[in-house]
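Dropping a structure here in structure tokens format, bear with me for questions.
Excluded from the complex is one protein chain; the other protein chains are retained at their positions.
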Amino acid sequence: MLVGQASVIARKDLVIEVRGRHALGTLLPFAATVLIAFGFAFGPGRDVLDRVAPGLLWMAVLFSAVIASRRAYQVETEDGALEGLLLAPIDKAAVFLGKAAAVTLELLALVLAVLVLVVLLFDLSVQDPLLMVAAFVLGVVGLAAVGSLFGVVAESARTREAIFPMLVLPLVAPVLIAGVRATDLAAAGRSSEVLSWLGLLAAFDVVFLSVGVLVFGYLLED
Amino acid sequence: MAATAERALGKATSRNGERTLGVASLVALAISALLSLVVAPPDAVQGEVQRIMYVHVPAAWLAYLSFFVVFGASIAYLRTKKTRWDRVAAASAEIGVLFTALAIALGMLWGKPVWGTWWTWDPRLTTTAVLLLIYIGYLAVRRITDNPSRRATWAAVVGIVGFIDVPIVHLSVVWWRSLHQGPTVFRLGAPEIQGTMLLALLGGVAAFTITYAYLMTLRLRVGRLEEREAREALSPIVEVER
Partner (left out) sequence: MTRLFGASPALVRVDLSIRRGEAVVLRGPNGAGKSTLLRVVATALSSTYGGGSVLGFDLATEREEIRRRCELLTHRTRLYEELTARENLELFVRLLGLPAARVDDALERVALADAAGERVRAFSAGMRQKVAVARALVRDPELLLLDEPTTGLDDAARTVVERLVLDAAAAGHTVMIATHHPVAPELGARVVTMRDGAVEAAG
């Protein structure tokens, strides 16, 4: 039931996303701009850029996650649609999971595009691509979970601009730390060490998805 | 268990309770100051600077204790919807953010002479810094909406989620730092803590905890007054059964 309802909502979000072309039109250029800006800030020396490439990559993903999560809820404010979800006799946690799933998929598509860019711009060579992909998948899920949880708060009428990032960024610090470490180690081919960081990411995801399922309803009600 | 907590809260927040706590905290702070500054010996390696520990550690302890109270009160609020738990959470957050900032400032003051720099991403200090940011987020969320029940509910969610996040942050920072066998010869502590030093430290912790309790009763009283004022503004229209 919960999963079924969540997938209906995820599907709806993705259809709207594809038709609105927000991801393509705004998110990807944004991520690219961020990376190029980082290039200007830290370059042009190759060695510095090589060392910080994983970090820059994750920063770009992080900022994009904030935007994507916000966007997921902006869609709902168009005609009070969020209230429609509140009034529907469905498990409210399904809204949370559905949105988190949709944001995850959007971000993964973005990550793919950004990875190509980073490999080109920063000449990042990757020894263990599988583990690196795993790191991104687990990390993105965590970012999407936190973003989809507090996105409700972000779209309230009186919310100031910076509250949403201010809430989200400290909370996802573990994802940033673990994600960058895992990516760095995976690129260097130190597979055994990557695993413990992946474990941390997985634990983060489990915790936040579970807690989100439990408390999301409270955020939605008035 | 909730009932005993409420009764204890009631006792502590009465006028007499408040005054007793006020006196007790003054006394405890004085004793703790005596112990830390006079009785305890200076550290063999760090010298007098190490005495900052007697304030820094209790402040850090309180930073986390306050947030634990925010966590507990947030859960209590979501379960019972009684505004008193929201008041407790808000009060603890306001006091907690001050202690957290204090702990960080003291940590940096201590670190400068000992490490040579203001900040070395020490795991505990870093986690405390993230805690400070989460606190600030909590307080910011409280200002989004005027609607008391929505404010309380949203804040409660942030309080719960934030608290659960802190151990994960700590773990990740510890792992992260362990990669860097850096030049941090000194952890922010003392190589051995024995006898009078331990006494002074515990005394500081106790004194700060009592002070926290006192500040809580003060803040809760203000909170109750605010609520009563809001109710009275509406009383021509609304009859509230409490």
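Order of writing sets the labels: A and B. Residues in every chain begin at 1.
We adopt the following convention: contacts are C-beta pairs under 8 Å (C-beta built on N, C-alpha and C of every residue); 3 or more make two chains touch, one makes a residue touch a chain.
Because the structure is predicted, anything quoted here is derived from the model rather than measured.
Among A:Asp47, A:Asp79 or A:Glu161, only A:Asp79 touches the chain that is left out of the view. On the side of subunit A, the interface with the absent chain consists of residues 5, 8-9, 12, 15-16, 19-20, 75, 78-81, 83-84, 86-90, 221-222, using the contact rule stated above.
Keep in mind that, in the parts below, only the chains that are shown with their structure count from here on.
Mean C-alpha position of subunit A lies 31 Å from that of subunit B.
Those residues of subunit B that touch subunit A in the shared complex are 78, 130, 133-134, 136-137, 140-141, 144-145, 147, 150, 153-154, 156-158, 160-162, 164-165, 168-169, 171-173, 175-176, 179.
Every residue of subunit A that touches subunit B in the complex is listed here, in rising order: 149-150, 153, 156, 158-160, 163, 166-167, 169-171, 173-174, 177-178, 181, 196-197, 200, 203-204, 207-208, 211, 215, 218-219, 221-222.
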